[in-house]
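Note that one protein chain is taken out, while the other chains of the complex remain in position.
Let's turn to chain A:
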Amino acid sequence: MARLGRFLLVPFLGALLTSTAFAQGEMTDVGTPRSETLIVQTFDGKVANPDAQNPLISYAIWRGFRELGWSSLWEMDTAKGVSYPELAAEMPEVLNPEHTKFRVKLREGVYWSDGVEFTTDDLDYTLATAFKYRDKLTRVSAYTSLIKSWNVIDKYTIEFETAEPSYDFQTAMGVYSWGAQFVPVPKHIFEPQGDDVVSFKNTNAVTLGPYKIKAFDPNGFWQLWERRDDWERSGWGNLGEPKAKYVLYKDFGPEETRTLAFVQNQYDVDTFMSPDSIQAAKGRNPAVQTFSATMPFHDMNDACSWGVYINQEKAPFDKSEVRWALALGLDLKQVGITALSGQFKAAALPLSDTPITDPLFYKPSASFLNDLTLEDGYKPFNPNFGSELVDALKAQGMPEADLPTGDAIEASFGMGWWKFDPAETEKLMASVGMKKGADGFFMNADGTPFTIDFAVPGDWNKTLQRLGFSIGDSWQKAGFNVQVRQVDNGEFNAVQNTNSKLELMLNWSNTCVYNSNWRNTWRVLRPENVKPADSSDPLTGNYLRVTDPDIFKIVSDSASLETDSDEFVKNGIEIAHMLTEGMQEINLMSIPTSIPTNNTYWTNYSKQDNFYAAPYTWWSSFKKTLVNIEPTGK
């Protein structure tokens, strides 16, 4: 019996150890040399349809498609906020004073991964198909509503006419922040599909970027990319040689296992790991690094900002006094420490505070914020928010070496936020007849209970979920009877899109001003996008529920201005100030994005002190990281 046991046990253990060695040795578990493979955690986790790779219909933008597989006419330099040509040979040539006609020249010598040349025929086919099947193709709405007509001049030249003046043609048809809406498809692959193109999966897609798909997991956990031998003649081969021969996008599972795998050097770049897990990983593996060596440690340069969106059309939120009372009754310092360990950058204007938006919008608004006075004479802005946060963190025992000092405080924690002043909150509420009842909560003017429904993302966005509960707690203490309601993704969209369903919610969708072109996000602020307070019709983008005709006029007038002109930027600042004066949205902070990296196999990632591109693996600008990283030789 014992002999039989040994007979069975020995090969079993042998096989186990062999498999383990295979998994943790020089090769990756997908059979590529680890030293030549950059491994990143997927943004979207496991997907159910990894074989769906048709960019006209499906969500084939994650797992490397946007960064490695596709290519766009113009890309965004995310370090500077400036567009540059990628498939195009130059910036679009404007053909008429109304800015509705454009000539685009393509770079010559660009080839698809199967060796067929990329030309205007591909653009022509992509556009014609998008227009022909626009009721069935779900990824074409952005540019089919922009383009009126187009005309192919020759193999490398195409002219466009837009439905309305387009001063941001290069970002509308190229990349504004995270990726392009317009993704050219190969005519020679798609055209033979005929009408079936609306259900064509395009599995093992022919790509235009310097990588092609080597393999993918049919269960949707991973996708492996291999650098093309002819990467130089790919869509962005002119950017330089991508250093990693292979790029593996993989979902390493829940945070528990991801953290352990990161400590074991099983992958190189993570996405949205929680501060606690990063701290634990750093403690066990010195190769693990955050975006910044000091607080707030993480990248704060996302295009969008987090804020409390308010249904301004619904009483009593239609009164600016109530909205200001909510802002001044929120202890953001404590909320940020509780929910985010203090790792956030406050942003008082309704947009993110980044190295790009700071000189454009925030710095010119310093005196506006400091001088801002409410109708009762109260000055709500607290320019010392950052230094007070530093003091609070010190008091909690955070090492001083981790905290910024001097001017770095503003760069790290923002130029200020609103005062936390429950007394002023009470005063403002009293001014509209809303006083506290015996239970300590504010009541409506008629004496009935005043309760607030506050929708926050559920498990699908844990950081916002945590932030939402912390805000709810802070407001409860200030006397607001807030019910924090977790919603799934579907209901989140419904609350966002429907007036009758919204009172307050945590959101980011309308506060995504990335560079001077504020119209990219605020062009939805127009009279047609206002609906009655009890309407159950879906909104069309005005999630802030702005009703101010003056704002609508500025948005409309700015349509005929160059998006980087002084006047255009001035108009954007004016809108930001108008939204702030009426506290039409309680903007909270730049989105804190944790992108820890592991230096074991690759170095020279984009960091605070080496910022050459947004460090996000799911933005198309990740291509800059691929040409800048260096192998360690391990």
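One rule holds in what follows: a contact is a pair of C-beta atoms (placed from the backbone, for glycine too) under 8 Å apart; a residue touches a chain by one contact, two chains touch by 3 or more; residues count from 1.
As a convention for this text, contacts and distances are computed from a predicted model.
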{"item": "Record-based protein name (UniProt) of the chain missing from this complex, from \"ABC transporter permease\", \"Na+/H+ antiporter subunit C\", \"Sarcosine oxidase subunit gamma\" or \"Anti sigma-E protein, RseA\"", "value": "\"ABC transporter permease\""}
{"item": "Touch criterion as defined above, residue of A:A215, A:L372 or A:A430 at the omitted chain", "value": "A:A215"}
{"item": "Residue, one of A:N96, A:S141 or A:Q483, that touches the chain absent here", "value": "A:S141"}
{"item": "Candidate in contact with the missing chain, chosen from A:P165, A:P355, A:G541 or A:G582", "value": "A:G541"}
{"item": "Omitted-chain contact residue, chosen from A:G458, A:G582 or A:P631", "value": "A:G458"}
{"item": "Options A:A261, A:L360 or A:L428, residue touching the unrepresented chain", "value": "A:A261"}
{"item": "Touch residues of chain A, complete complex, unshown partner", "value": "15-17, 19-20, 23-24, 29-30, 45-49, 52, 57-59, 134-136, 138, 141-142, 144-146, 163, 181, 199, 215-222, 250-254, 256-258, 260-261, 264, 266, 458-460, 488-494, 496-498, 501, 509, 520, 523-524, 526, 528-529, 538-542"}
